[in-house]
Structures are given as C-alpha cells and as structure tokens.
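Shown here: the complex without one of its protein chains, the others still in place.
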Amino acid sequence: MKKSLDLAALWRGLTRPDPAGTDRVVPPTGFTAQLTVFSAAAMAFLAVFALALALATGRMAERWSSELAQTVTVRITAPPEQIDQQTATVLAALKTTPGIAQARLLPDDEVEGLLEPWFGPDVPVEALPVPRLIEVTRAAEGFDAEALRLRLEGEAPDAVLDDHTRWRQPLVSAANRLRVLGLFSLLLIAAASGAMITLAAKAALAANGQVIRVLRLIGARDITIATAFVRRFTRRAAMGAAGGTALATAAVWALPEMDQAGSFLTGLGFQGWGWLWPLLIPVAAAAIGFVATRAAALKMLREVR
Amino acid sequence: MKKSLDLAALWRGLTRPDPAGTDRVVPPTGFTAQLTVFSAAAMAFLAVFALALALATGRMAERWSSELAQTVTVRITAPPEQIDQQTATVLAALKTTPGIAQARLLPDDEVEGLLEPWFGPDVPVEALPVPRLIEVTRAAEGFDAEALRLRLEGEAPDAVLDDHTRWRQPLVSAANRLRVLGLFSLLLIAAASGAMITLAAKAALAANGQVIRVLRLIGARDITIATAFVRRFTRRAAMGAAGGTALATAAVWALPEMDQAGSFLTGLGFQGWGWLWPLLIPVAAAAIGFVATRAAALKMLREVR
Amino acid sequence: MIEMQNLSFGYSGNDPLLADMSLTLQPGSFHFLTGPSGAGKTTFLRLCYADLLPSGGRMAAFGQDVRGLSRDGIAGLRRRVGVVHQDTQFLDHLPVAENIALPLLVSGEQVDMPALGELLAWVQLSGHARAMPPELSGGERQRAALARAVIMSPDLILADEPTGNLDWDMSMRLLQLLIELNHSGKAVLIATHDLNLIRAAKQQVQARVLRIAGKRLQLAGADL
Partner (left out) sequence: MIEMQNLSFGYSGNDPLLADMSLTLQPGSFHFLTGPSGAGKTTFLRLCYADLLPSGGRMAAFGQDVRGLSRDGIAGLRRRVGVVHQDTQFLDHLPVAENIALPLLVSGEQVDMPALGELLAWVQLSGHARAMPPELSGGERQRAALARAVIMSPDLILADEPTGNLDWDMSMRLLQLLIELNHSGKAVLIATHDLNLIRAAKQQVQARVLRIAGKRLQLAGADL
C-alpha cells in the first residue's frame, strides 16, 4: 500500500504555483483564517522582543564582565622598606601567570586621581603611606584568580588582589539572569506560538470539515486536499509572522537609544548581524504552520473515508 | 423599539446557574473551544511573567535608588586647623536643609573601615590627613542636592557633597528601563490576548453559524442565544486564563531565589501582596471574553433574521 | 393570521421573483402551494415566517405588520408558526428527542416528557429518540422536522415539500397528521409538487390549491 501522503509531493505542491486553481476549494476568508494570521503575527512580535532582550542582556553581561576583567588590581601596602622589593616580586609573579596580558604599575598621578574622592584634589601623595597599585589586564582566556591570590600570599604577603568582584559580579549575574529570562520567554513564546498556530490550523480545518467531506466524496485524493490546505496555512502563518516580525523589528529600531549611561548600559536593539536573527521567526512560523496543518489535515482526512 | 440586547439581563444570565440547560444548544467541544481556552491560558502565562518582571524591576529600581539616597556623604578635606570649624558649619547647614532626616559624623573606626581597601587593615588613621565624613540620610521627600552643594561651597569651601550618582544612577536608570520594558510587554500581551480571545470567540461563533440560524428559525430570542454563547466563552476565557495564571505563578514561585547577591539584586518573584496581582489576569480575561463574545454574537445575530 | 396585499419580493440584485400577491390565511384553513421548481414556493414560505421581508406591498402576521416587528417580535411570531423546511437543519450535537423539544427549551417552557414520547411515536421515531440527527435517514429527518414544527402547537403550520423523501404510505400518514392538526383549528399550508398528495387531501378536507405561475399567485381550479 502506498503511503497516503508523500512529503516530497507536498513540498512540490507547496512551492509550485497553483495553475489549476485547486486552492480555490478552500474557502478564502473567515475568522479562523484571520486568527491564524493574527496569532502568528502576535507571537512573532513578542518573539522579536524576547529575542532582543536575550541578545541585549547577553551583550550587557559580556560587557560588564569584560569591564570587570579589565579592572583587576593588585594593591601592595607593605612598610616603606619592603615595598619596592614586594612590588618587584609581584610584577615578576604576574609576568609568569598564564592568562594575564599585561601588568602595569600605576604612576603617582594616577594613584592621586584614584584617591581624590577621599582626600580632595591636593593629595599629598608623598606624605601618605600610599599603596602601590598594579593594574592587571586579563588575557582573553582569563586566569585563575584564586591560584594567583595564594601565590601572592606566599611571595608578597602584603599584596592584595582586588578583582572588584563585590561591585561588578552582581551586575554580571543580574545580566546573565536577565538573559536566561529572555531565552526562557523566547522558548515559552515559541511553544505558545506553536500550539496556537496548531490550534488555529485545526480550528480552521474543523470549520472546513464540510469542504473536506465534499471533496472526498467527489473523488479528490488526500494529497490534493492536504496540499490545498497546507499551502494556505503555511502561507498564512508565514505572512502573519513576517508582518509581526517586521512591525516588532521596526519598533525595536525606533526605540530610544539607551546607551546614554556610557558603557554601562546597552540598548535593547539588535547590533550588526543581529538584525538578521528576526528573519528566522517567519521561517519558524511557516515550518510550524506546515507541520501543524499537515498533521491536522492528515488526522481530519483519516476520519473521512 | 426595544434594545435588542439588555446588558443587565445578560449579566444575570451569566452568573445565574442554567437550570433549563439552555447552554446545551452550544456544541460543547471543537478546536475553536480549545483554542479559546489555550490562547487565554498562554497569554495569561506570559502576562504573569511580564507582570513579575515589571514588579521586580520596579522593586530593584526602588531599592537601588533608595540605597543611592542613603549613601549621600559630605567629605571635608580642609587643613587641620580649619577642619573642626568647617565640620561644625557643615553639620549646622545640613540641619537646616529641608529634606534631610539625619546627618551623622562618622567616627574614626568607620572611616578606617572605608579606607581599608586602600591602605590595608592597619590604617594609621591618626597619621593620615584623613577627611571627615558625614553620612547624610535623606528624608522621604528628598532634598535639592544642587542647592546644598552651592550653599556648602559658600560656607565650607573644603566640603564636598558626594551622592555617588556616578556609581548608582546608571543602575537605577537601567532598572527603570527594564520596568518600562516589562510594562510595555504587559501592554503588548494584554492587547494581543484581547485580540486573540476576540478572534477565537469570533471563529467559534462563525463555526456555530448553523446553530445560530437553527435557533433563530425556531423562535429563539437574541438574548437566549447570546447568553448561551457569552456564558460559554466568558467561562472558557476565565478558565483558560486562571489555568495559565496558576501555572505561571507556580513557575515564578518555583524560580530559584535570586537574592544571593545581597541587597543588590531582587528575585523575579512577587512579594507580599504582590502575589495578589496575578489574580487580576483571569478577571481581565473573563472581561475580554465577555465583551468580545458579546460583540461577536451581536454582530452574527444581526446577520441572521 | 397572515394577510398579504399586493405583496412583491425579489432577491437583492435579481429581478422580482414574486409580484402583486394577495392572500389571506384564515385560522383553520388548509392550503396547498404548487408551482414549477424555482417558481418561488420556498421563498413564499420564508416571507410567511419573516425570514425574508417583502420588497413591496403590505403583509401582516397575526395582526402585526411584519416590517414593524422587532427581532424579538420575529422570534415571537416564529413560536406561533411551525415550519417544516425543505432541508431541515438540526443541532447535530443533540439527540433527536432534544432537537424536537428545542423550541420549548429556547422559549423557556417545560418539556412534558410523556407528550414528547407520544409525539415521537406519532411520527414513528420512538426508536430513534436517542440517535443523533446525522444518523437519520432522509425520511426520518423529515418526520423529525414535522415533530419539531408542531411541538409548540402553533397556530399555523408551514410545510415545504414534507413528503419529498417519503413513500406513499408514509406520505399518507403524514397527511393524516396534518389534517388532524387542521381539524383541531390550526391553519396548514403545504408546498408540494406531489399532485397525488393534493388529490388525496382534497377527499378529506376542504383544501384550496394555490399556484405560483408567472410570478403571481393563482387559485388552481378543480382540475386537480
């Protein structure tokens, strides 16, 4: 016995124009049709925003954690007679630590700048037992802060590694959580869209049960009937999703720039190739529409002899 | 001519049980019914998350900005001979500034704690030209920082007002933006839900055009028909939304605690009375279902004599 | 009960189908309506239960102008007129018995179960009370339609081709039922092509035969 629906034939039927006008057998309008288009559009719209949120928070987390990486410092507060020796030891140790790109002893004027908030503009740096500060630039692969801390403890007991974690880490974890939330909503929205488009397709097919029965009675083959419906619905889902995506992308594009807080925040928009991501949404909607309608049509057809 | 649909009668019909069983005239099942329930549920689910996001970011913004408010300090770095006098002047000035609840001169050990990251645990506070720090607690209504800054400039030229804005403000504005985003998605989701439930109701009514025609032909009054449908759909929308809300609220409740970063972050959950907010969602869904079905039923009935 | 004066009707966008018709249906009268296929018999009946409104002329049902009826007024009119449609529709999700009792349900009246059972027996559908409408045969549908039309004991019964799917014996039974109803004071109007049915009826009841020909309503002579 032949398989009752041939996928390749269905795909051909879907992409080929419809010269015979077989699609006309499906009633053109009705609320179920609008519903399919609209739910695809609405879900695509929400998906674009969730996608933008996930991408933006991802960017934000990355930026924050890279800033965090760049502001690692080693502070040496040894007594005056030991400080030069310990500083040299630390610099040597840092040089041999894997994952560190650069270690730079801050000159007095930079230290002065850092202490300004505490002692005012005319810090008497010379008069103070000011610590030596070494700015450490992390290499791309990063380094093991704990190991370095232990090593410094042995070699230069008065050196303190300050990776500013207390300040920045919560921000990074907040951004990461937001990204997870964005991805989670994306998943939710994808699942809800899938279910909604499936249900809309089924509702539309059920509303057209009469049409299917008439067509079977006059000798239409399953493939003919299924193709007409699947083509309609795949197009509707894709069109609706494309509309929703376009609208949402435009809305994201039109959102006010959020970068005014300097490097701290990032806009909700897409960046560079990121603008291509939303293009996946109509494709996904079309795929969902195709699979859902095909399954629904097959199921309905099985109930009609 | 009498108004064809009487709202009061409709409401009575909606809330009263159905002793005569008139509701049975509406076919009980079908995909459009499932669709109504499901779209209400899915949208309610998303709405709960958006609501949680909006509330949590609101809380976060509030916490961050209140922390900001509580960490305003005045730093006095005057030469030793003037410092006591300027400190007294500043304290007096702060006392007469409206919007300030408390001004407290930090004792040496607290200053020591603050300087520890710079000079190590054994700061020789006495030996250093350490500034005086005054912690200012803002009153609920807040104060005009610029005016205070100008006044201090005149009275105590070496006093610096530091409201830590540079650190915290971007966070607050980030949180506020997230809140706006949450509210925006809430609006979007509400609009999409409304449209979806409306369309589902219309699709279901259109699928039941035959039923409506038969009922009119045997002499059913508009109110009877509309009530049967409106009751069904309002219940379906409310049930679906209640289900989605319950699920989402449980999911929010089950989310891992996010407060581990101390007071810096806040969980996505609701807090206290906030857990009651989601209860509004099924009510809103029922209201949308009621209005949408009523409008759709009226429109369909008008097409049938 | 129904009064028409110079009534005319045409479907929108089409030529007038019925023109200049005058007719009065008295309580207790018995009419047949004939005419070729497509002449407008079904249309005429639809005018009688206000499913269509006349394009011209005057028409009153139970003393009220049909054009002035509110939607609830139309519903009220339909409770006093029992209709057997040419292609009667049922609610496919309710069993036959409930479908027949539907007019009672929607007008909020109590269903008298023994009376319903009697009615089912009368149209020989006792065995199908619990069947769903799509499971009925063509003739069974027509009998169920008749039962639904008379359950409110209406003042006027309109039947559109009620014997189209029935054999002669069953047609005679059905005619007997309608004549019984007529004897109890109800007016009856039957649209049919079946001249044998009209002949059979005329032997038992004073029936007038109307004919739609050339858009007009004519009284057919005794030639039937």
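Each chain carries a letter (A, B and C) given by its place in the written order, and its residues are counted from 1.
Rule of thumb we're sticking to: a contact is a pair of C-beta atoms (placed from the backbone, for glycine too) under 8 Å apart; a residue touches a chain by one contact, two chains touch by 3 or more.
Quick caveat, the model's predicted, so the values are computed rather than measured.
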{"item": "Shown chains that the omitted chain touches within the full complex", "value": "A, C"}
{"item": "Residue of A:Gly21, A:Pro107 or A:Gly272 in touch with the missing chain, whole complex considered", "value": "A:Gly21"}
{"item": "Hidden partner chain, touching residue among A:Gln102, A:Thr137, A:Gln210 or A:Gln271", "value": "A:Gln210"}
{"item": "Those residues of subunit A which, in the complete complex, touch the missing chain", "value": "1-2, 4, 20-22, 24-25, 27-28, 210-211, 213-225, 301, 305"}
{"item": "Residues from subunit C at the interface with the omitted partner, ascending", "value": "11, 34, 36-38, 41-42, 86-87, 135, 137-140, 143, 160-161, 164-170, 193, 195-196"}
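One rule holds in what follows: only the chains that are shown with their structure count from here on.
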{"item": "Innermost chain, where centres are averages of C-alpha coordinates", "value": "B"}
{"item": "Chain separated most widely from subunit C, comparing mean CA positions", "value": "A"}
{"item": "Between subunit A and subunit C, centroid-to-centroid distance (C-alpha), Å", "value": "67"}
{"item": "Interchain centroid distance [CA atoms averaged], subunit A/subunit B, Å", "value": "23"}
{"item": "Multi-partner residues of subunit A (each touching 2 or more other chains)", "value": "none"}
{"item": "Sites on subunit C at which at least two other chains make contact", "value": "none"}
